[in-house]
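Got a structure for you, written out below as structure tokens; questions coming shortly.
For this view, one protein chain was removed and the others were kept in their places.
Let's look at chain A:
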Amino acid sequence: MSDSKYFQTTKKGEIHELKEELLSQREDKKKEAVKKVIAAMTVGKDVSMLFTHVLNCMQTHNLELKKLVYLYVMNYAKNHPDRAILAVNTFQKDASDPNPLIRALAVRTMGCIRVDNITEHLCEPLRFCLKDQDPYVRKTAAVCVAKLYDVNPELVESQGFLAILNDMLGDSNPMVVANAVAALTEIDEVSKHEIFRINQNNLNKLLAALQATTEWGQIFILNALCKYNPESSQEAESVCERVTPRLQHANSAVVLSSIKVLMKYMNSIHNNDVVRALCKKMAPPLVTLLSKEPEIQFLGLRNINLIVQKRPEVLQYEMKVFFCKYNDPIYVKMEKLEIMIMLANEKNIEEVLLEFKEYATEVDVEFVRKAVRAIGRCAIKIDRASEKCIQVLLDLITTKVNYVVQEAIIVIKDIFRKYPNKYEGVIATLCANLESLDEPEAKASMIWIIGEYAERIDNAHELLNSFLEGFKDENSQVQLQLLTSIVKLFLKRPKDAQQMVQTVLNLSTQESDNPDLRDRGFVYWRLLATNFEAAKAIVLSEKPLITDSTSHLEDSLLNELINNISTLASVYHKPPETFVTKLKGLKRGGLRGVRDEDEDEEPEYVDDDNNNISNTMSPQNSQQGYGQQQQQQPQGPQKTGSLIDLDLSDLNFGSPVNNNQMTGGYGQPQQQQQQSPNDLSFLGGGGGRGGPSTPPKVNKVLVYGKEPNHQNIVISGAFTRFNGRISLELNLLNTSQISMQKFKIQFYQNYFGITPADPILSCGSLEPNQQTDISIPINTTGASSPQMNPVIDMCIMVLPSQERFYFKITFPFNCLLTENGPLDKESYLSMWKSIPELNERSRDIPVRVQFNPDSILKSLASKNIFEIVRKRVGNQEEISFLSCKTENSIYILLELTFNYQTNICRCVSKTTSPDIMALFEHTLEFLINNPY
């Protein structure tokens, strides 16, 4: 006999058959029938018409059948609470059944029926069960109170159930105590009043139950103990004494909860010997967590991190156990490294450095980088070790492994900041490795070192000059640093740098679009122009020494997290309220992990104030407030990251502007903004094989001129693809008083790597109130920035007068789809199979236009999404297989299932680069709902 046959597909008349069986006199027949009903329900079939029949089967003495019916009712009640009321009588009856199992079953199930007007009927049976002679019933009833509270708190409070629960803390059965504790803890968290207070009286009851209950019960009780503040040192000691044997438990959750209790109660113990002894006892079980499954190791390490910050003495002699194992998962290694840095001291530093040195040769690049940084952090943390650390770093530099060298240079810069004028001897070695630097942070660090020690590096001007040559292509971090360092060099050795300082100031203030760089350039310029000595005093002033406090949490946060040891908060290192939310108003989607936000592993050297973590070396943080200061450019280009959101509707693309309507001149767009901000008509443009020979009309969207601070020009435009060529169609309207000419256009580096083929626009001068249409050919060969989201954000229109207009245009994904996207069946199949399962995505697209696959697919073909084959499945579904190919030769394979009944088109897709899919799906949804 097996259950799987219940999952067989339905035949006609099945419901009828089931009905017959449910009415059968034979219990085994009934049992089989109920199983089938449950199986049907599990796979989502509608069996609600059988409800009364199933319910009738409840009147039985066969426990197996009864349990099945209860299982059905519990699941059914969620979707049809109204009808579940019919079961109330049975619950009431069963709650006084002579068999304790049935009584408990009734109590457990009735708590799952979450209908307000049913709850009153349950109060009486519940009251009896709370006082039941059988502990199994009592423990189930205790949980039922929590369930009821979730539905109707007032009722629970008015019925006095909370007092009964509190009485249950003294129950003779430890499992009843544990469940009462669990229920009270839960209710206490949501209740307005304090309903669960631990006092000396019930403290002893809990401690007594702690020894005898199940492992899970122990966890509830241990967590509850943390609510209590011991009144004396003796009391705290005696609680700790009762809790310490739990450290030996095999269940890691029990161990961690015990540690939490000890950490809390230790604060109240005055006797230092006792505290020391407790710390000693905590170490072995914590270390033992590291020999469990990797998941538990990870949790253990995150918690150890907190414990070591709070009480370093606990694990002070346990360095070796944190050495990374050959086969540790990378996330475990990273955490171990962090703890090794914390535990490093003068005595063990040699051993630790040897380890770090080994790690620096491993395969995983991220881990190697972190190991190199760890060496630097040890140097900053332990004064006496700095010499050895530098030696190890220099040793690593000789390997010439690119990322090791760069990482080493970054940390050596920090070491210089901690120990100024001590290790300049190594500068020569660093300078020998200039050519291997290609990462902005490493470059910036090196440039800082050169600027800081310009007076000792004979060829500093040559070195800086070599960087200056490529200034325009550098990352802004490097540009900023180069500017500062050249100014420093100039202040120290004016003769060598006169020409350079002029060049860099010009580049920064006139040729750069980066407001930070421009501002800094202007500041230096004015400073140098006004008073050379003052500039020297400011720029070359002594800087505060840095300390390594990267991993140290602020005291109040640390204490809060210590109180949350073993919970998710201790893993995320965030206070619970930041991620525990009630579910109200929850939206689905949005794949965002909480940890992402604190993924920033960069060592940040903080000035004392942990709330305001900032890297004092590069003043980039000033850009934070830039948007508010500069009204002219409300969206400073450096903030592009924050503009991007996968949800395109957030982006407010402005309203579509019909080309012809623009003749009305300035002022018109104001009215047109009334249109829906979600209008996605920017996705126009297309033109597939055999398409029309004249370009289709492009719906240009107003992109500049809609905000009050948008002055002098109105720009609308859209990207389009025609005959395999992508272009940006723009309409410009001059609303200023003067004539404009020689327009230039630039794009910010974007995911697609699109750039204007020629930045200079081929249009003549634009007189006041005149408008013109321009078509700008687009290349897809520019540098692409893979980390960005696949949304185009900003373009800049530049006038010779240095006036700039920033605007953003969305780049419709379908413009990237080439005309040679069709595949034959065989290649489609083999390609589908070759792409890993992981890349498969699916999405339901509601079709809001006429549900006609023919016309939809025809429209898709005109946008270069080609159908390969279509088949009909049953009466209701049609499946179409499609393919398309992007400009950079990525194939996207699609399977669209049109369901005539639901008017939903299910899109299953596969591609080798899944990161583009979110945007693609969005585009597809638009195309389907806007044919032609």
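As a working rule, contacts are C-beta pairs under 8 Å (C-beta built on N, C-alpha and C of every residue); 3 or more make two chains touch, one makes a residue touch a chain; residues count from 1.
Throughout what follows, contacts and distances are computed from a predicted model.
Not shown: a single chain whose UniProt protein name, out of "Putative 60S ribosomal protein L14", "dolichyl-diphosphooligosaccharide--protein glycotransferase", "Electron transfer flavoprotein subunit alpha" or "MHD domain-containing protein", is "MHD domain-containing protein".
Checked against the hidden chain, the listed residues A:L207, A:V274 or A:V401 yield one contact partner: A:V401. For the options A:N89, A:T361 or A:N475, the residue in contact with the chain missing from this view is A:T361. Note that of A:F579, A:Y748 or A:F851, the residue touching the chain absent from this view is A:F579.
Contact with the chain not shown here comes from a single listed residue; of A:S566, A:T755 or A:N864, that residue is A:S566. Residues of chain A in contact with the chain left out of this view: 1-4, 6-7, 35, 38-39, 42, 60-64, 66-68, 71, 78, 97-102, 104, 108, 111-112, 114, 133-137, 139-140, 143, 146-147, 150, 173-175, 179, 182-183, 186, 212, 214-216, 219-220, 248-253, 255-257, 284-285, 287-288, 291-296, 298-300, 320-321, 323, 325-327, 331, 358, 360-361, 363, 395, 398-401, 564, 566-569, 571-572, 576, 579-583, 586-595, 837-841, 914.
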